[in-house]
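Let me begin by presenting the structure, written as C-alpha cells, before commenting on it.
Missing here: one protein chain of the complex. Every other protein chain is in place.
Right after this comes chain A.
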Amino acid sequence: MLAYIARRILASVPVMIVVALFVFLLLRLTPGDPAAIIAGDMATPAQLDQIRQSLGLNEPLVTQFVTWSGQLLSGDFGRSLISRTPVLTLIGQRLEPTLSLAIVTMIITLVLSIPMGVLAAWRHGSLTDSAVMAVSVLGFSIPVFVTGYIFIQIFAIDLRIFPVQGFKSISEGFWPFFSRIFLPALTLATIYIALIARMTRAAMLDVLGEDYVRTARAKGLSERVVLFRHALRNAAVPILTVVGTGFALMISGVVVTESVFNIPGLGRLTVDAILARDYPVIQALILLTSGIYVVINLLIDISYAFMDPRIRY
C-alpha cells in the first residue's frame, strides 16, 4: 500500500509540471493586461507601459516562466499583481470559508442522500421510490441560484431565522458560524443530495440482487443489518467516487453559491483573479485545484481497499 501511495505521489509530479506550464502559457496567450486594470480609465499608453515594466510583464515569456518556476520551487507563489498581497495569504484567507462550506454541505448531503437512496432501492418501484426520484430530479434541475434566493426569501427575509449573507469564522462562535453557513450549504446540498441519492439507489439495486444478500436474508438477519452492513458497504465504491469528486469540486470553488450568499471562498477569488488577469493568483489557484484533485483521487482509491477487501494495491 505504501509503495502504491509513493508511486501515485511521484506520478503526480509530471502532472503538476504540465499543468503549471499549460496554465502559464494559456494565461499569457489570453487577451488582457493587468496594467490596464491597475491604472484605471485615464491612463495613457506610456503610463500603462510604465506599470507593465515595474511588474515585469515586459520580460520575455521564458524569463517570466523561469522566474515564476524558481519562486515556486522555493515555496513562494509570488504576490498578486493587483493588490500586491502575497498569493498564499490571499488563498489562506479564502480556505476556511471554502472548507467550511464544503464540509457542512457534505454532512447535510450524506445524512440525507444515503438513507434516501437506500430507501428508494429497498422500496424499489413503490411510491417512496418515485418520491425520492422526483425530489432528486427537482434538486438536480433547479439552478442553484434560484434555490438560494428561495431559501433566502423564506428563511432569512420572511422567517428571519438566518442572516441573508456573509461568513463568520467558527472561532467567533458556533451560532454565528452555523447561522451563516447553513443556508448556502443547504442550497448547494440540493444538487449533491440528488446526485448521491440516485447513485446510492442504483448501486444498491445492483447489490440487492446478489446471492450474498439473499443468503444474509436467509440467515435471518434483520433488514437493517442486510441493507446497511452487507448491501451498502458493497455498494460504496461508486458512491465514494462521487462523494470524493463532489468534495473536490466544492473545494475548488462554487462561484454562484458563494456570490448569492456572499461567502468569500476560493471560487470568488478565482473569478476575480481571472477578470483582473491577476496571473500569479490564477496560476496558484489552478495548481492548488490540480493538487486537490490528485490528493482526493488518491484518497478515494485508497478508501476502495477499506470498503472492498477484494481490492488490493
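Just so it is clear, contacts are C-beta pairs under 8 Å (C-beta built on N, C-alpha and C of every residue); 3 or more make two chains touch, one makes a residue touch a chain; residues count from 1.
Definition applied: contacts and distances are computed from a predicted model.
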Protein that the absent chain corresponds to, by UniProt name, given "ABC transporter substrate-binding protein", "Sigma-70 family RNA polymerase sigma factor", "Monovalent cation/H(+) antiporter subunit G" or "Formate hydrogenlyase": "ABC transporter substrate-binding protein"
Identified contact with the non-displayed chain, of A:143, A:173 or A:209: A:173
Option from A:128, A:262 or A:297 whose C-beta touches the chain left out: A:262
Among A:14, A:40, A:60 or A:75, the residue in touch with the chain that has been omitted: A:40
Residues of chain A (touch criterion as defined above) contacting the omitted chain: 31-33, 36-48, 50-51, 53-54, 80, 82-85, 90, 93, 149, 152, 156-157, 160, 163-166, 168, 170-176, 259-262, 264, 268-269, 272, 275-277
